[in-house]
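To start, the structure itself, in structure tokens.
Note that this complex is displayed minus one protein chain, with the remaining chains in position.
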Amino acid sequence: MCLAIPVKVIAIEDDMAVVELGGVTRRASLMLVPETRVGDYVLLHAGFAIQRLDEEEAQETLRLFAEIAAAEEGL
Amino acid sequence: MKYIEEFRQGDVATELARRLKAYAGRPVNLMEVCGTHTVSIFRHGIRSLLPPNVNMLSGPGCPVCVTANADLDKAIALAREPGVILATFGDMLKVPGSYSSLREAKAEGADVRIVYSPLDALEIARENPTKSVVFYAIGFETTAPAIACSILEAERLGLDNYSIISVHKLIPPAIRALLDSDDVRIDGFLLPGHVSTIIGSRPYEFIADHYGVPGVITGFEPLDILQGIAMLLDQIIGGKARIEIQYRRAVRPEGNVKALEYLHRLFEPCDAEWRGLGLIPKSGLRLREEYASFDAERRFEINGPPPREHPGCRCGDVLRGAATPPECPLFAKACTPEHAVGPCMVSSEGTCAAWYRYGR
Partner (left out) sequence: MEDRILLAHGSGGKLSRKLVEELFLPPFENPILSRLDDAAVVNWGEGTARLAFTTDSYTVKPLFFPGGDIGRLAVAGTVNDLAMMGARPLHLSAAFVIEEGLPLEVLRRVVESMRCTAEEAQVTIVAGDTKVVERGFADGLFINTSGIGVVPEGVQISGSGARVGDLVIVSGPIGDHGIAVLSEREGIAFGTSIESDVAPLNHLVEAMLGASRGIHVLRDPTRGGLATTLNEIAQRSGVAIRLDEESIPIREGVLAACEMLGYDPLYVANEGKLVAIVAPEDAERVLEAMHRTRYGGEACVIGEVIAEPAGKVVMKTKIGGTRIVDMLSGEMLPRIC
């Protein structure tokens, strides 16, 4: 029920940000994640950033996936 | 695209699917609570990768589907008021109420505008000072904080022509209601990833602690979903239920504290009518008294004929997981995406729409 997509924050002015995904930019409110900085990745939903993405956790998950993929190749 | 493509890798999916196919335990029903999960599952063809003893049930996490006729009728009535601009997310436009839909009202001349964000509705209010902009606030805990922010912003800007109809609903009470009803056995929950970015994992603890059912908070990319299902099956095999987070890159156990603060500042829980589940206590959100001037239902007198249900429509059963779409007598006959009788068919993520488009 909740379409939210991961976007990169490329500019901030007060509590509004310009966010980018695949070359497409939009404006988003940072009222819900005021600690966001330029360069962070956030989840965009209905014109608002609703949470910041944790790069380390993402990498951890991807590492797990890489192991799984390696297991597949090994078969 | 970062955080998207890496979670759609075909070779990882193949291996995850192979491991899932190896599940040899008892047949289980896993419920994906969230409508966006339903869409993702169908869109990526995930059902075709699951073993036959794993059955996915679509739950009531589709705000469009669970909005009661009465709540739609209210919005349609307001839209028809002269001087009112009704702003709505695209999702609600085609949903049938008791007698009409916002799309039909628009065709008949009502000023109904589709917006992507409540901030767009605020913009419309600024540009049209002589009109009243009413925002049709649907959605779960993911969306409510954003709506709360729009009201705070309206206050800050001194706008007196912006208000909302809140039909927001809360997920944990709905899950409790499902578990309390005897209709269908649910062996595990794929919990909604984005609602959880706001509320965290603690509100779901009761599912494991009290009902002994596993739950995994899952992301929406295909690899997230495959991994989430794998984690549920592992718990089922292991025999001990707990709430786990698969979507670790976006969900923290405490959720988004700031968002929750705004949500609680402006809203309070109230009883709400869910299509298919009936009245669930404290499962909806209503604006607090201090913000009554932003509540369209308290600002305007909404008149209209009493709500009514469509005979034959089994949306309620489908939403509870008690029936599959083909078991509804209207499915694909009187009820199609072009002529939807019930919201399960209209909503882009409605179970019936997904079956109709992807599964036949």
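For reference, chains read A and B in written order, and residue numbers begin at 1 within each chain.
Here, contacts are C-beta pairs under 8 Å (C-beta built on N, C-alpha and C of every residue); 3 or more make two chains touch, one makes a residue touch a chain.
Note that the structure is a prediction, hence the values are computed from the model and not measured.
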Residue in contact with the excluded chain [from B:G35, B:P173 or B:G321]: B:G35
Hidden partner chain, touching residue among B:I4, B:I237, B:L279 or B:A292: B:I4
Contact with the hidden chain (one of B:R43, B:H210, B:R288 or B:R308): B:R43
From B:A107, B:I237, B:V257 or B:A292, residue that would touch the chain that is not displayed: B:A107
Option from B:A13, B:A323 or B:V341 whose C-beta touches the chain left out: B:A13
Chain B residues touching the omitted chain (full complex): 1, 4, 8-10, 13-14, 17, 35-36, 42-49, 62-64, 89-91, 93-94, 103-104, 107-108, 113-116, 120, 139, 143, 222-223, 226, 336-338, 347-349, 356-360
On chain A, residues whose C-beta touches the chain left out of the figure: 1-3, 5, 21-27, 44-46
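Definition applied: only the chains that are shown with their structure count from here on.
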Gap in Å, rounded to a whole number, between the CA centres of chain B and chain A: 22
In the complex, chain B residues that touch chain A: 1-4, 6, 9, 11-12, 14-16, 18, 34-36, 61-63, 89, 116-120, 139-140, 142-143, 145-146, 149, 152-153, 192-195, 197-198, 223, 227, 248-252, 256, 258-259, 262, 349
Residues on chain A engaged by chain B in the complex (per definition of touch): 1-6, 8, 21-22, 29, 31-34, 41, 43, 45-48, 50-51, 53-55, 57-58, 60-62, 65-66, 68-69, 71-73
